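Just dropping this structure here.
For this view, one protein chain was removed and the others were kept in their places.
Going in written order, the chains are labelled A and B, and every chain counts its residues from 1.
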Amino acid sequence: MIRIYSKFFIRILMVLFWILIIIFYVYSPIVTNLLPSKKTLNVYCWVDVIDENSIREFEKETGIDVNLSFYEHNFELLSKLEITQGKDYDLIFVTDFVIPLLIKANLLQPIDSSKLDFWNDIEPSLFNKEFDPGNKYSAPYQWDIYVVGYNKKLYPNGVPAKDWSLIFDRNIMPKHIGMLEESNEAFMVGAQYLFKNTNDITEEKLEKIKDLLIAQKPNVESYVDLRASDLLSSGAAPVAVGQSAYITRPMKFSKNISFYVPSEGSFAVFDSFVIPKYSDKLELIYKFLDFVNRKSSVKKITERYFYLPNRKDLLMEGKFELGSYQEIQDLLKKVSIFSTNIPIKKLNECWMEVKSY
Amino acid sequence: MNNFKKLFYEDGAFFISIPALLWQLLFLILPISIMFIASFLIYKSGTFTKFTFEHYKSVFDLPHFYVIFRSVILAFFNSTLCLIFAYPVAYYLSIRTTRYKNLSLFFLTLPFWINFLVHIYSWFFILDYAGLLNSLLIKLGIIKTPVHFINTVGSIMLVMLHGYLPFMILPLYTVLEKLDKKLIEASLDLGATRTYTFFRIVLPLSYTGASAGFFLVFVLSFGEFLIPALLGGGKTLFVGTLISEYFLMLGSLPQGAAFTFVSALILILSLLFCRLLLKYFFRGR
Partner (left out) sequence: MFGKIKNIFLPSMVFFIYAFLYLPILIMAIFSFNKASIGFKWIGFTTEWYQKLFYSDEIWYVFKNSLIVALSAVFLSVTIGVALVWGLYRKNTKLLSLFYSNIMIPEIVSSVSLLSLFILFSIPLGLNALVIGHTLLGLGFVIPILNVRFQELNYNLIEASLDLGANIWTTFFKVVLPFLVPAIVSASLLVFIVSLDDFLIAFFCSDSTSQTLSLYIYSTIRAGVSPLVNALSTLMLVGSSVLVLLFIYISLKFIPENND
């Protein structure tokens, strides 16, 4: 009897032993994170943001290792950050509308702009936007305006309308268009077309926009705006919506592409660097930020990826398809920003409905 | 002393068997059970609250449900096409007795081991609007303007066929290989035509391999994520992509869990239905 009892007891002990070992293994990253880390920076951004050669230069200059990780969608970023509390990232590159959400979720720490050399070189009108008043948490790095690109060869007499109706109105919409990918982008653009402004987006308005997007869907060639340049230059889609960077990129080697800024008004995005709350490598981060915001680094990025630079000097000197410095300034005054006052859950649910239709 | 040794061996065996079993329990069975339970709860700000059926109810809202059926149809067509194309290959290999048989088999399974993303990318390369296929067809004068191959359901089906064909060929080949050739000889000797022999002898005997392959391909294509995401242009959602959206975009665990289980249930029902179909087709009434 005792033998059977103790045998059972021993077996329970064995199971507990292994459970402890597995738990130890599974939770070990928490322990290793507490150790003083080497000079590495973990940056979370998307694919065409930072140039690899610049990173190598930075690593050589400072001896700091930089690890890039990519993500695809802003909501993916939000979910991952909520799960991990941003504990493993040192620097994150996000689109503007995510920033208030991150601030509210208490995931960011403020940036001390006095420690950054390049702060005064940034174009002043990029600062103090409604998503981060005073720029306490974000350092604007790239910005861009949404435009509608079109293939001049397929529209020899010009486009029928230079506003959002080219992608929504059944009478003039082409059979294949390239559309935007993220929910907030698509819905803001729809709101601009239907209601001429993006104030007070209620749930009812969201429903109406959803119906508009569903009606648009049969004509959509692809929702991946990253490939807008491919779509336009290959001729797969005569019209494509996207950030001006995606549209102007192929203009270099394809003379058939042109674009316009919709007359009802367009949107600008200010992609910025933010620092997650739990990162303690502030010195390294500031060094990195100083480096990538140097005139030479920003120039390289602008020439390679065609986003609009944040530095005032480059904006004044460079030749941009959007126009001269003064024209860009005027545009900046007129564009709106993706508002964060819309009910996000309802927004994503409607977008899922559109996508699954 | 011997008794103690025996005990030690028994317990020793138990001791070393635990990790694997624990692994399976903790990381497969437990998570799925948790998800199952979670699908009945509401998850707000990090904690679970009341018990509810509302997640399951919301799955039956039309657009999401439609996605499940779309996946079933896709999986069904894919499995059937795979079966149709795999059968001749498996049959041919099984009746050939050259020394190249093993080599041919090796080459047939090699694509299975190559990273799936590489496969998808290579099709991208070919099917793109400005891609190889279009350029070739235009050069040959067959079409004047490029065809929109990519970003359509057709391209999804094509690449899925490409990806899952090896899964179907192997089980079929295994079963056909073990087929006693004497049976076929006997049938032919008794005066049956080749066609009759095939449909009444070979086909029914290959049922086990065919159904194994069919179900494997069915289950795997049902939950496919990569191909619709990359080749569909984000236009058509299937179960795989929708589940990922639930978890990564909406961040709603219980809803995603409920959807997953409803899809799983429908998958099992479809499998049972297909089993009947296959049995009828292969084995007759």
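What to note about this one:
Simple rule for what comes next: a contact is a pair of C-beta atoms (placed from the backbone, for glycine too) under 8 Å apart; a residue touches a chain by one contact, two chains touch by 3 or more.
None of the values given here were measured: they were computed from a predicted structure.
For the chain left out of this panel, the touching residue among B:56, B:225 or B:282 is B:225.
Considering B:66, B:106 or B:280, the position touching the chain not shown turns out to be B:106 (whole complex). For chain A, the residues touching the absent chain in the complete assembly are 25-30, 33, 42-44, 46-48, 52, 55-56, 59, 67-70, 72, 80, 83-84, 87-89, 224, 226-227, 229-230. Interface with the hidden chain, as seen from chain B, comprises residues 9, 12-17, 19-21, 23-24, 27-28, 30-32, 34-35, 38, 85, 88-89, 91-93, 102, 106-111, 113-126, 128, 130-132, 135, 162, 165-166, 193-195, 216, 219-220, 222-223, 225-226, 230, 239-240, 243-244, 247-248, 253, 256-257, 260, 264.
Keep this in mind: only the chains that are shown with their structure count from here on.
With centres set at the average Cα position, the gap from chain A to chain B is 34 Å.
Contact residues on chain B toward chain A in their complex (touch as defined above): 7, 11, 14-15, 18-19, 22-23, 26, 63-64, 66-67, 128-130, 146, 148, 151, 233-235, 237, 242, 245, 247-251. Chain A makes touch with chain B in their complex at residues 7, 10-11, 14-15, 18-19, 21-22, 73, 75-76, 78-80, 82, 176, 181, 183, 217, 220-224, 230-231, 233-236, 345, 348-349, 352-353, 355-357.
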